[in-house]
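Handing you a structure now.
All protein chains but one are shown in place.
Presenting chain A:
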Amino acid sequence: MFLFSISKGECVGLLGPNGAGKTTLIKCMTGILHPEEGEIMFNSKAIIQHKRHIGYLSQYTDFKPWMTCEESLLFFGKLSGLDRTFLKENTTKVLEEVGLKDRKNDKVEQLSGGMKQRLGIAQAILHQPLLLILDEPVSALDPIGRNEVKKLIARLKKRATILLSTHILDDAATFCDRYIIIRKGTIVGDIDNENNESDRKRIIVEIENAESIKEPLTNSEIKEMERISKNTFLLTGTKKLDLTEVVADFSQKGVDIVSIRFYKKEIEEIFLEMVSDT
């Protein structure tokens, strides 16, 4: 079962191992598949009634090979029900935005994989959707193509609500404000990227001069102190730690703290914990 919501302006990562149900969920959200049970709502109405407000990009993007870039966008724009004048103007604008203005009269079959994916983004944003759904947008591309598309996504993030399905966790960490992790058709995690404080038992602390420490910094609350770099340590507590207490304790022991923060789990660590069978 899936139960989640996406707020306006958010960029949400949909993560999960292969076969978890990401693409099926996305196909239901975009109206390609019709779920037998349940509802997908968009602004309090069935999402199927809001198709014109959704932009979609799939992993393997292709177009009618005989159409030019401009013809492809005009074709999809007409299907979106766009006004002729607006469509003509916006096609030029969108092609410029994705860096394909000079290739507008080139046939799709002449484009590289990265260019096709950029054209895919162009068709997804042509009708100025409120929600952009990107299904593995870079996984089938070479490093150059990936870089081109990632730059575009970074720009789009500023103006649209995005649901990004990916198994490239670095990309998710770069773009997403929140992660929804699914496994075997069920949500196993809904994690806020900025405020991921699920683990307050660990603290990263950088001190002035590690060589000057004379006595052990562990106590009844800090059971372990692991050196990460020359002056940086990972402290593991027996229970949830309080940053002010740690600062006070350290200053009593004559240790100057440069910076202190809770250890935030990397998305990869969270992902593996949530999707592993053990």
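Note that in this section contacts are C-beta pairs under 8 Å (C-beta built on N, C-alpha and C of every residue); 3 or more make two chains touch, one makes a residue touch a chain; residues count from 1.
Here, contacts and distances are computed from a predicted model.
Leaving aside the chains on screen, match the unshown one to its UniProt name from "Thiazole synthase", "Putative signal transduction protein", "ABC-2 type transport system permease protein" or "Ring-1,2-phenylacetyl-CoA epoxidase subunit PaaC".
So the chain that does not appear here would be "ABC-2 type transport system permease protein", according to UniProt.
Based on the whole complex, identify which of A:62, A:177, A:190 or A:221 touches the chain you can't see.
Counting the whole complex, the residue in contact with the absent chain is A:62.
What does the interface between chain A and the hidden chain look like in terms of residue numbers?
Here the touching residues of chain A are 27, 30-34, 51-52, 54, 56, 58-64, 66, 75-76, 78-81, 123, 127.
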